[in-house]
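Removed: one protein chain of the complex. Kept in place: all other protein chains.
Chain nomenclature is as follows: A, B and C, assigned in order of appearance, with residue numbering initiated at 1 for each chain independently.
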């Protein structure tokens, strides 16, 4: 059990607030940096100085991802940009740091990083809010019920499998498209129609709702031009996503590209998943 | 097939617009009254004068419900209140009227009303958007995923059954509470935990999310005071709903009471259900 | 709670044995008639004389159904035929009798019969073993998995709904055929393809496995001749079933007609359902 320790939480979205609360409620001290946009009625201090937060803490939790632009810390709830620079890294030495900053790999040998988001277990559990969120988006953006719709899931990894599982109760037909024969076998075994990605062009016209999980532009101008005009594409793949956005806009294809669903839509559950992952690392590594 | 006929659509919400479009696309004439709030880029006329709409039409479609206050026509997309009075009824004579206005029962003998919302078939199909919408609300208002939640459905009629069916894929435990032994048998047969309503007080504390479908105040101050403090009650029962709202607010219980989910959240699907119902009446009655 | 009473159990299949055990374990006396084929290692007496059983008992439980041929008691576990005659009825007077013998309606006014199988609740719960059994039969008789099969359910009442619910996890496509528009609406709402029975001939060729629940010969020679040659029809409708058996045999259509699945395949569960039904009658009627 994480208890009576000092945690510094640097940047990130609302799930870091829920995470801080959870750690705090377990009788730990918590210091935050990067949340100045919030009304400060939190039960733990939000400090202005990142170095002070690091100094006061034994354990530092970096945001997920650490940076979105490669330069600044990912601090959507802060009004100031904070460069993720060498000086911060110097302060991190001797600390237990949860995160995986690929940027300063040259100095990471001196800091022990524990990548809480890398574990297969974390990825599986994090696929749950992503899948639930994708279904909510599907219900939000159409003025139609899911019942009777033909749904296509492109990519059938963790998120695809869990999404198919949840969708299956809504009276929809589900197909999965992939290049990977194991993914296609899973889709078939779980009752989905299977479709090799190379045949996407011939089949794409059948689908009303498409969930994309492949982070590579498979919805090219050609493919998009073969979609139903009322199709709705929900792209939840990490950047660059799976859609040629210019083409989609010219063709008036309805789509959204949503990143970070767990943090945006289910912050408390997402915090719990991070908490469990950090907790497990602390126990297993005797930190 | 409904075709080459003249339809007057009087009042109602967005689903009536989708309904008008569907009827219009099937080569009928359509006249609307009660939609002056909309930008008039519709392909059919929205008139200012209800009597003109009635006169021009052979078939009149009333809104669902006809009135919410017992006095005025239910016209949420109109900026003017229109009394549902004797004069309108006089104009309706000789017309085929789809609706079931309980108000002027004394004159209804002279008008042939066809209650498109009464058919069991309509009620079953309309329970689908209601159930989907309730799930969306559950995902919207919590910062938590559904996974692992204990859900209670009070009342296990059409909506309860369909709701349980959809929810079942989300990794939740589902219980159903009812006074009706047939409803409880259905809940059990479909894999839900069963709970007699008279035992609600003893069990209510187990549940994170409650869906109420019983239009009678079963969530009294006493019951509410025994709920978890983080419970979320989604009341989709028709008026007066199932919650003592004053008590809920004093106890800071999170709840919503949502009426008319099909029209509000899935207008196009809801319109299709009305269309099919009217279509079937026209065929069966040779109208 | 049924306790310290004297029960006579007359005829029936294995579920009556499980029922006797359950009643006996609840501290009641139990006397049986009609089970002479069983090795008598039961903890309660099996008597040779039906009149003795009736005389010793306050409560008499008749089999389900009471008779299969209209003449004899339904005693599949007895080697002797016992006529269900006036003399038995004379003995039943003054007793509390659970059953619904339509035969001697002229004398039933003098006996108070409690029809434990009539309650909607009983029918719903009894549909569960029937549906599970039908799925087992489907897996038994084909050398193929269910995955990917097109299944048709004819009739969509209690059994049809529960069957569709269970089948849905097996990766099959499910269609329902009915004449009843409410049943078709239910099927649609629950995600099945719908098919009016009048169109059966045009569509029947699509299906690999058919579950019939309609007790009337809808699978006529004409319909059967349009089935796939590898179709398997599982007829679970009460007599006469739904299949023209002569035609099926001539056409070499594979089928089974199975009656009384609960008693044959899930005797203990079936007994529990009867027990609960009798228990409820005793409580509600203060017997």
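Here, contacts are C-beta pairs under 8 Å (C-beta built on N, C-alpha and C of every residue); 3 or more make two chains touch, one makes a residue touch a chain.
Just so you know, these numbers come straight off a predicted model, no measurement behind them.
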Candidate in contact with the missing chain, chosen from A:38, A:80 or A:189: A:189
Among A:111, A:134 or A:162, the residue in touch with the chain that has been omitted: A:162
Omitted-chain contact residue, chosen from B:117, B:147, B:223 or B:259: B:147
On chain C, residues whose C-beta touches the chain left out of the figure: 14, 18, 128-129, 132-133, 135-136, 139-140, 142-147, 165-171, 265-269
Absent-chain interface as seen on chain A, which is shown: 119-121, 124-125, 127-128, 158, 162, 165, 181-182, 184-186, 188-190, 280
Hidden partner chain, residues of chain B it touches: 147-148, 168-172, 188-192
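Basically, only the chains that are shown with their structure count from here on.
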Chain located farthest away, centre of chain C as origin (C-alpha): A
Equivalent interface positions on chain A and chain C, same or different at half: same
Inter-chain centre distance, chain B versus chain C - centres from mean C-alpha coordinates, in Å: 38
Residues of chain B touching at least two other chains: 128, 165
